[in-house]
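Only a single protein chain was left out; the remaining protein chains are all shown in position.
On to subunit A.
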Amino acid sequence: MTDVFTGRLTPRADGLHPPPLAPAYRSTALRSPRHAPIRMPSTTTEETGPVFGHDMIAPLDHDLTANFGSGGAIGEQVFVMGHLRDEGGRPIAGALIEVWQANAGGRYRHARDGYLAPLDPGFGGCGRCLTDDAGAYSFRTIRPGAYPWPNGGNDWRPAHIHFSVFGHAFGQRLVTQMYFEGDPHIALCPIVQSIPDPAAIDRLIARLDMGATVPFDARAYRFDITLRGLSATPFGAGA
């Protein structure tokens, strides 16, 4: 149960992810390796991964409007929902998804964030859940605000939610950011635009889903997530 053998990882596609050095995103300058990473086929180490249980998830962890302080969070009420699948379209069940975000004014509850927008006493900005048997996940939160950041002179992040995702294999591990349909800052953001593939950027943009929107309650935004694929036929013995 602890080591779920999942099969050989398919190699990562070139040109999909941000390159280590993206000059318009200045923090990459001194944090980007100059050597190309050494390619290697996956081994048992990367083909297995940790398993997380429901006992690690508190009842309100998936509701960021209710899991900190009291009285609810200020901002536009939204559900963020979608499916987690692998590149072969198979749902990934029981996977841990963690999210964090700024409040409606664009301020993080973090010692290093000194932006002038005030903290919201009813909002922490952290949530997590496990995907269900169909790979589905859902959070309730507020739409975060855009915020300025020190990069050049006048850079503003589009409204975004940070995602951390586990698959069944540690080599599938993903961190990313979800954006909101229609935000003009997406096209201006050096972090977003460090992704070379426009189609890959488009898939980070959540769409308004009126079908899942709950009348007189909260609008729904849909964001599906895809993790690296695994070969259909595992090599070697399963654990």
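The rule is short, and it goes like this: contacts are C-beta pairs under 8 Å (C-beta built on N, C-alpha and C of every residue); 3 or more make two chains touch, one makes a residue touch a chain; residues count from 1.
The rule is simple: contacts and distances are computed from a predicted model.
With the options "dihydrouracil dehydrogenase (NAD(+))", "Septum site-determining protein MinD", "Peptide ABC transporter permease" or "Protocatechuate 3,4-dioxygenase alpha chain" in hand, the undepicted chain maps to the protein name "Protocatechuate 3,4-dioxygenase alpha chain" (source: UniProt). Contact with the chain that does not appear here is found for just one residue of A:G7, A:G75, A:G105 or A:G125, A:G125.
Of the candidate positions A:Q77, A:S138 or A:T176, contact with the unshown chain belongs to A:T176.
Of the residues in subunit A, those that touch the hidden partner chain are 1-3, 9, 11-13, 16-20, 22, 25, 27-46, 48-53, 55-58, 60-61, 67-69, 85, 87-89, 96, 98-100, 108-113, 124-128, 162, 164, 170-171, 173-177, 191-192, 194-195, 197, 200-201, 203-204, 225-229.
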